[in-house]
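After this line comes subunit A, so read on.
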Amino acid sequence: AGGGTAKEGLKIGLVTDVGRVNDRTFNQSAWEGVQDAAAELGVEAKYIETKAATDYLDNIRQFAEEDYDVIVTVGYALGEATLEMAAEYPETMFIGVDQFQAETVANVAGLVFREDQAGYLAGVLAASLTQTDTIGGVFGTDLIPAVVAFREGYELGAKSVKPDINIISAYHPGEIAQAFTDPEWGAATAAQAIDGGADVIFAAGGQTGNGALEETATHEGFYCIGVDTDQWDTLPGAHPCLVASAVKTVRKGVYELIMSVADGTFEGGQVYGEAGLSDFHDFADKLPEELKTKLAEIAQGLVDGSLSTGYGQ
Partner candidate 1 sequence: MADPLDQRTRFSRWLVRLAHPLVSPALALVTAFAVGAVTMLLSGDNPLTAYWGLLQGAFGGLDALSRTLRTATPYILTGLSVAFAFKAGLFNIGASGQFLMGTAASVAVGVLVKGVPAFIHLPLALLAGFAGGALWGAIPGVLKVWRGAHEVITTIMLNYIASLFTSWLVYAGGTQGQQPGPLSDPAAAAQGISQTGTILPTAKLPELLPDVLTRVHWGLVIALVAVPVIWWILKRSTFGFEVRTVGENMSAARYAGMRVNWTIVLSMAIAGGLAGLAGTVECLGLHGRFAPEFTGSAGFEGITVALLGRTEPVGVLLSAVFMGGLYGGAAKMQFESGVRSEIIQVVQALVLVMVAAPELVRVVYRMRARRSEEDTAESKLATGWGG
Partner candidate 2 sequence: MTDIVLEARHITKAFPGVVANDDVSLSLHRGEILALLGENGAGKSTLMNVVYGLYRADQGEILIEGEPVQLSSPRDAIRLGIGMVHQHFQLVQPMTVTENILLGSEITLGRTPFLDFEAGRQRVRELSVRYGLSVNPDDVIEHIPVGVQQRVEILKALYRQARILILDEPTAVLTPQEIQDLFRVMRELARGGHSIIFITHKLREVLEVAHRIVAMRQGRVVGESLPESSTQATLAEMMVGRKVILQVPKGPAHADQVVLEVRDLSMSATRGGVALKDVSLEVHAGEILGVAGVQGNGQTELVEAITGLRHVQSGAISMNGSNVTAWSPRQRSSMGMAYIPEDRHRFGMVGSYSVAENLVLNTYHLEPYSRRGVRDDAAIRDHAEQLVQAFDIRTPTVDTAAGSLSGGNQQKLVVARELGREVSLLVASQPTRGVDVGSIEFIHRQIVAQRDRGIAVLLVSAELDEILTLSDRIAVLYEGEIIATVEASQATREQLGLLMAGVRAPLNA
């Protein structure tokens, strides 16, 4: 199997993680990527929204049986199911977002990101903005690697600027199914962090994080940093505080991988997508120039490897 010849009239399917294709999380970004490619190739694309973790396999099989050519599965939780299906349907190409590939499988591309790098930049930004030398973080759950990477990166980045900075942050206390869908906890925790002196809040955790961002926005003169996509576009409620977002270019990554299937250059294995800081939008002119250049340098350094976040080593 593997890459080989270019394909005509590609059939593209997407299986979300528990959630929906327009839920303002990476589910949505991935689906947008699929739609971009579909539009470009002028083909149909379909999706299945997963309701429970136990349905992953069935939902993927749904597409596989209708012999779709590309199946995008979103989220590390689908990794195992994806590999199982890939073995069963070697002719089908699989794109697994956030799925780390222990060893290379010809028809599976794991689209992964260095969340720690995005988080690191967010940390630097936060540490440079804070007046109180106290910053906060509201995170989904440490049961999912990507979130851990964001948090660790964030704290390392912050410390790189202010070694003895005070960081108040927490993971959602509930079960995994709730960790990303509890905006009230996110909001309340953000408020609690603010009461605790934090004046910049980084929120990484789907709806939970969004709750934190919108809460921060309601307090005068506080900053917040979004995650995954550029939340300036997805979360108008957060505009008053949203300096930037620590983004993973899922949309772009998925798009490119699908195109590679189309033109037959698809390769299985680990594929690293870009992760970094989004545009500053309205805050662009409020931020000091040297900070922006500094962030740009760090980003460059992280990409070319001259600089390391220190996470995972």
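A word on the picks: all candidates are chains of the complex that A comes from, given by their letters.
The rule we apply is simple: a contact is a pair of C-beta atoms (placed from the backbone, for glycine too) under 8 Å apart; a residue touches a chain by one contact, two chains touch by 3 or more; residues count from 1.
These figures come from a predicted structure and were not determined experimentally.
**Q** For subunit A in this complex, which listed candidate touches it: 1 or 2?
**A** 1
**Q** Spell out the residues on subunit A that touch candidate 1 in their complex, using ranges where they run on.
**A** 46, 48-49, 51-55, 57-59, 61-62, 65, 76-77, 100, 102, 142-145, 148-149, 151-152, 173-177
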